[in-house]
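These notes concern the structure reproduced below.
Only a single protein chain was left out; the remaining protein chains are all shown in position.
When the chains are written out, they are named A and B in that same order, and each has its own residue count from 1.
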Amino acid sequence: MEQANMEHAEDHGLHLTPEQEYGISKLGMWLFLGTEIMLFGGLFAAYAIFRAKYPELFLESHQELNREMGAVNTCILIFSSLTMAIGVTAIQRGKQMLAGIMILVTIICGLGFGVVKYFEYGAKFAHHIYPDTNIFFSLYFMMTGLHMLHVFIGLAVLGVIMVLTFKGKFNEKYSTPVEIGGLYWHLVDLVWIYLFPLLYLVG
Amino acid sequence: MSEHTHSEEKHITSYKAYFIVWVVLMVLTFLTVYVSYFDFGQLNIVVAMVVASIKAGAVALFFMHLKFEDPITWLYALFPIGLLFLLIGMTIVDTFTRIFPL
Partner (left out) sequence: MANHTIANNVYVPFLEQKGFLSWFLTTDHKRIGILYLISISLFFLIAGILALLMRFELMTPMSDFVSPHTYNVLFTLHGSLMVFFFIVPGLAASFGNFLIPLMIGAPDVAFPKLNLASYWIYLVGTIITLYALLSPADTGWTFYTPYSATTDTDVVMITFGVFVLGFSSILTGMNFIVTIHKMRAPGMTWHRLPLFIWASYATAVLQLLATPVVGITLLMLIAERSLGVGFFDPAKGGDPVLFQNFFWFYSHPAVYIMIIPAMGVISEIIPVFSRKPIFGYKAIAYSSLGIAFISFLVWAHHMFTSGISEVAATIFSFLTFLVAIPTAIKVFNWIATLYKGSIELHSAMLYALGFVFLFTIGGLTGVFLGALAADIHLHDTYFVVAHMHYVMIGGTVMGFFGALHFWYPKWFGKMFNESVAKLSWFLIFVGFNVTFFPQFFLGIQGMPRRYATYPEEFESLMALSTYGSWILGLGVLIMTVNLIKGLYSTEKAPQNPYGSLSLEWQVPSPPPTLNFEEIPTVTDWTYGYGKKKEVDA
């Protein structure tokens, strides 16, 4: 959308300075993140209610999940957040090469997260655990599935931004898309920070 | 209008600050996994949520630069969380005070 604005400014006469556009895009992204919190919020609310209702079921079921794999994925995502943040600072300082590489590392981490998740889902299916097994696994599959969808969207967005970064479209004067994409990626991390303990650790 | 000027000043966070935040996040992750092997009863979820919230706060404040944002951004970052608590809280009040629990 931030790019949309730039093009729009040319063909339509909506004269926004890069600074104005920066403020507009960032506020827009934060609003969108608020929406995302409420979207996951319904599932968190369902989790809270059913956990309070069936504590034993949640305790038993969560032991089926692989705590180590969850921990590995947490580390991967947190590391990807670090590289993303470094990428943002790099482009704000005009270091296009470093920024591009950092975004690339972020993407690789995201893919790694997906691979681990793929094996986790596979292991569950091998043990005949499906979304309709019980309420806990319904929540597990829906929450991690929706999160995974966000990872994929984030990867697609970052892919485009990476290509544009390597092409030299961004610099210290104009880095809005990198920052906006970064905000989205951090949200993916934020959600996982809650999903991991709720599903894998305390059940 | 004051909010026009605020958001346009860019604050660049140093690489070093990011690394410190990352180390803190990793330590907290290790801590929360380690604690989960002990059974403290109801305390487990409290500890897990407190640690998660500290981590989330660190990500939001530093990685997402919320620390340097204007009041409007803070408002729209915090308001949904308040609404979420409202949704969870009121739904729980309903579920556990039902006349005919299902």
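As a convention for this text, contacts are C-beta pairs under 8 Å (C-beta built on N, C-alpha and C of every residue); 3 or more make two chains touch, one makes a residue touch a chain.
All of these numbers come straight from a predicted model, not from anything done at the bench.
A.B. asks: In the complete complex, the chain left out here touches which of the visible ones?
C.D. replies: A, B
A.B. asks: In the whole complex, not just what's shown, which of A:F50, A:Y184 or A:Y200 touches the removed chain?
C.D. replies: Once the missing chain is taken into account, the touching residue is A:F50.
A.B. asks: If I consider the whole complex, including the chain that's not displayed, which of A:G34, A:G154 or A:G181 touches that chain?
C.D. replies: A:G34
A.B. asks: If you put the missing chain back, which residues of chain B would it touch?
C.D. replies: Considering the whole complex, chain B reaches the absent chain at 1, 3-4, 72, 79-80, 83, 86-87, 90-91, 93-95, 97-100, 102.
A.B. asks: So which bits of chain A touch the chain we can't see?
C.D. replies: Against the missing chain, chain A presents residues 1, 4-5, 7-8, 12-15, 20, 23-24, 27-28, 31-32, 34-36, 38-43, 45-46, 49-50, 53-54, 57, 130-132, 134-135, 138, 141-142, 146.
Note that only the chains that are shown with their structure count from here on.
A.B. asks: Could you grab the centroid distance between chain A and chain B? Build each centroid from C-alpha atoms only and quote it in angstrom.
C.D. replies: 15
A.B. asks: Can you name the residues of chain B that touch chain A in the complex?
C.D. replies: 3-4, 7-8, 10, 12-15, 18-19, 21-22, 25-26, 29, 32-33, 36, 44-45, 48-49, 51-52, 55-56, 59-60, 62-64, 69, 72-73, 76-77, 79-81, 83-84, 87-88, 91-92, 95-96
A.B. asks: For the complex, give me every residue of chain A touching chain B.
C.D. replies: Those in contact with chain B are residues 19-20, 22-23, 26-27, 30-31, 33-35, 37-38, 41-42, 44-45, 48-49, 52-53, 67, 71, 74-75, 78-79, 81-82, 84-86, 89, 92-93, 182-183, 186, 189-190, 193-194, 196-198, 201-202.
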